[in-house]
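Attaching a single structure in structure tokens format; questions to follow.
Complex shown without one protein chain; remaining protein chains in place.
The first chain written gets the first letter, and so on, giving A and B; residue counts start at 1 in each chain.
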Amino acid sequence: MVSVLGKIIRALKKILRMDPLEGLSLFFSVILIVVVLLFMGSMVLYSLPVFEKFGIKFIVGTEWNPRKDIFGALPFVWGTFITSTIAIVFAVAISYGAAYFIVEIAPPKLREFLSSVIELIVAIPSVIIGLWGIFYVVPLVRDFLRPLFLPLSFIPFLSGETSGYSLMAAIIVLTLMITPISTSFIKNALESVPIELKEAAYALGATRYEVFKIVSKPLTRRAALAGIILAYGRAVGETMAVVMVVGNTPNISLSLFNPGYTLAAVIANEFLEATSVLHISALIALGVILFAWSLAVNALAILIMKRVRIS
Amino acid sequence: MRPSLRSLTDKFYTAFAIFAFLILIIPLLHIILSIIINGIKRLDLELITSPPKSLLGSGGGILHAIVGTAMVVFIAMLISLPLGFFVGLYLAEFAKGKFAHFLRTLISVLAGIPSIIAGVFAYTVIVVVYGFSALAGGFALGIIAIPYVARSTEEALGSVPMEIKEAGFSLGIERWKVVLFIDVGYAKSRIIAGFLLALARVIGETAPLLITILGGINIPSNIFSPANAIPLVIYQYALSPFRIWHNIAWSAALLLMIIVLVINLGVRYYLKIKAIY
Partner (left out) sequence: MVNIKVQVEGLSVWYRDKQILRDICILIPEKKITAVMGPSGCGKTTFLKSLNRLIEIHEGFKVYGKVLLDGKNIYDPDVDPMDIRARIGMVFQKPNPFPHLSIYDNVVVGLKLRGITDKKYLDRIVRETLEKVGLWDEVKDRLRSSAAKLSGGQQQRLCIARALALNPEVLLLDEPTSALDPLAAAKIENLLVDLKKEYTIIIVTHNIQQAARISDYAAFLYMGRLIEFGETKDIFTNPKNELTEKYVEGKIG
């Protein structure tokens, strides 16, 4: 008891002797921590009613019907999963190619210019990408991609009719939005490879691609992976560009030509019209799932980045 | 001489890289060009000086959204600049050990949260008390901007060379004065650049506003009244069935893109000419 008191007094004395600016900035840092705790706390609190009523069924349930107060999140989890996963696969392939182009093939004078173009593109607001998606990607899916893949429509992923508003359209806009992010990371990593190592490989008679394969790519694997995971996190949480083209229909379908729905999209769409307590609770609970999802993704990225710094 | 398999492989990957680069860059050029072409028609004085007209009449503008955006972004900066600045300053100059690590992790977490979630948070703490309002939207955007401001401030202050700090201390100046007048002074332009980039980052945010500010056609009279915003107008008009509104959406998109790009390019240029030391 006495020792606890002693500790408190010592801590207070320490604070009193603290540099005033240190005290002030520590105060703001504590406020930030409180805000984040409040953030998580209020989200969990508001989502409790729906978890109490449905339990695990809220996550695995396949029906979402606000009028009947039935809430199952699986269609949105599926939609988020399928769009973000396919988008990141495309993004990785394109990013590696584009980064290889910028670092190894493009003339050095152009390199800085191309890098800043790609960084500026990341700054374009997603609602603008969504607007473009409605007027160009949706027709592209309906009038070009659907007929193009008709011979392959026996594959479940490519079956069915489409209005254009579809998982496919969402995947395309997502790919466009996240590819510059991963490209930028991979490009920076490739640029950081010491020229001596590359020269050593060239001196052994390696071709440009072989130098990339045996020197640059293995050396930059972790940094590239961290960038790719960050890009994936962006795809999981992206709202506007997706909500404008995905079709906003809560079904679980394999075909990418069918409309779908994502966690972020349904929150954006239904929040204003939600009137029942349970509906609002369900939407906030979707937010908790999305929160946890992106938290896990970010934790992975942070973990990998830490290793990057050490190696 | 026949080209070897190795050189063919090399050529194949070169071709793939060029193809991948084009796949990346062509749609992005298309986005920019289509916004300019579709948006330039209605990017006129009326767009930025008048409120929207009744449903099917032509003309009208987005003054209500411009005022709303100004209000929401102002509130966001009011929240995020002091918080982000002092947290970044604490991390760069004072924080040590586990607590510093914890604080940095917290900022990474905050930076990785989807923006719509910040809107949900603002809903649970502001909307339920004050209703849909510019304040709620500004709060959400402020939360989004904090990690950007904190990180750029920490980086800017971290770039101050040890010799400069030592010179400050060697004059017998107290720590807080060294930090505030020597370090912050030295890193001033980079700190301001960070503020501007955070502003550019949140000015185009739409999702959190969608569920916090309601977005009607009225010019908000105070921070507690519902408001609209430029990105939100783009969304609402894009989904409408009317061509006139589509045109306004494109023009608003062009306006927004110009604002964002001007800030970004301006900051780059500003840092380049300021990079004298």
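Convention: a residue touches a chain if its C-beta (ideal position, glycine included) is under 8 Å from a C-beta of that chain, and two chains touch if they have at least 3 such contacts.
Predicted model, so just to flag it, every value in this text is computed and none were measured.
Just so you know, the chain we are not showing touches B across the whole complex. Contact with the chain that does not appear here is found for just one residue of B:26, B:40, B:129 or B:167, B:167. For the chain missing from the display, the contacting residue among B:90, B:186, B:235 or B:250 is B:186, taking the whole complex into account. Touch with the hidden chain on the side of chain B covers residues 161, 163-175, 177, 181-182, 185-186, 188, 276-277.
Note that only the chains that are shown with their structure count from here on.
Contact residues on chain A toward chain B in their complex (touch as defined above): 19-22, 24-29, 31-33, 35-36, 38-39, 42-43, 45-46, 93-98, 100-102, 104-105, 116-118, 120-121, 123-132, 134-136, 176, 179-180, 183, 207-210, 212, 230, 233, 236-240, 243-244, 264, 267-268, 271-272, 283-284, 287, 290-291, 294-295, 297-298, 301-302. Interface residues of chain B facing chain A in the complex, by the touch rule stated above, are 6-7, 9-10, 13-14, 16-21, 23-25, 27-28, 30-31, 34-35, 38, 82-83, 86-87, 89-91, 93-95, 103, 105-106, 108-110, 112-117, 119-121, 123-125, 143, 146, 150, 174-176, 179-180, 200-201, 203-207, 210-211, 214, 231-232, 234-235, 238-239, 246, 249-250, 253, 256-257, 260-261, 264-265, 268.
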